[in-house]
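Note sheet for the following structure.
Excluded from the complex is one protein chain; the other protein chains are retained at their positions.
Coming up: chain A.
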Amino acid sequence: MSNALHAQTDQSGTSAINYLDPRTRLLTAVLTTVTLISIDSLVILTGALVFAAGITALAGLGAFSVVHRLVLLEGFVIVLLLVLPFTTTGEPLFELGPIVPSGEGLKLAAVIALKINTITLLNLALIGTLSPLQVGNALRLLRVPGNLVQLLLMSVRYISVLENEYARIRRAMKARAFVARSNVHTWRTFGWLVGMLLVRSFERSRRVSNAMRCRGFNGSFTFHSESQWKSF
């Protein structure tokens, strides 16, 4: 599990991106994605990838962590990209027995790979550098329903707490010589582990809820932040 879970404060320090209002960053991410989705030209997409890489560098993200995240793309994307050249009908590039990749398929795979990587880079730079609290606040100011924002902020508050709870249970399992293997005992243990996490979080939520009611929680948090758009 990642240390990113505990990084609830600003992750990007004092880069130029960091001076932009979180709302600007969210809206920019959406608008650029919408634009990029409708582009099918390899030249323009390659240019966009270079641009996105520049933005990522500007955001002050380490090259290693960025490449690491790009490589960790979902397994099925890799399946998609590998299969596409061979299953798309079109001009054959070369023949190697039954293996006949087509030019069209290869182009389609390249377009998809470029789009995924460009958009992922932009998202990393624009959204990945926001703290969950900033995201919650930005969504609130963008008029997202209040109870959804509160749900987000409270979940964020307790994820690190429950992750510690999880780590505690795993240590207890280790002390009892548990080794995760591919068998029913392991799956039963993990099933009970998830159940235990749910039961404990539920008990904790009752205490939290009572404490909040004692302090006069009326269904909405009070926020302390200006709603003025921040610019350079």
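Here is the rule we use: contacts are C-beta pairs under 8 Å (C-beta built on N, C-alpha and C of every residue); 3 or more make two chains touch, one makes a residue touch a chain; residues count from 1.
Criterion: contacts and distances are computed from a predicted model.
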item: Per UniProt record, name of the chain withheld from view ["Anti-sigma factor RsgI-like middle domain-containing protein", "sulfate adenylyltransferase", "Glycine cleavage system H protein" or "Cobalt transport protein CbiM"]; value: "Cobalt transport protein CbiM"
item: Touching the absent chain when the full complex is considered, from A:Ile17, A:Leu124 or A:Leu141; value: A:Leu124
item: Option touching the unshown chain, where A:Ala57, A:Val100 or A:Met212 are the choices; value: A:Met212
item: Residue touching the undisplayed chain, where the options are A:Ala16, A:Val50, A:Ala63 or A:Val79; value: A:Val79
item: Residues of chain A in contact with the chain not shown; value: 1-2, 4-5, 7, 26, 29-30, 33-34, 36-38, 69, 73-77, 79-80, 83-84, 87-88, 104-105, 108, 112, 115-116, 118-120, 123-124, 127-128, 130-132, 135, 145, 147-148, 150-152, 154-159, 161-163, 165-166, 180-182, 184, 186-188, 190-202, 204-206, 208-209, 212-213, 218-220
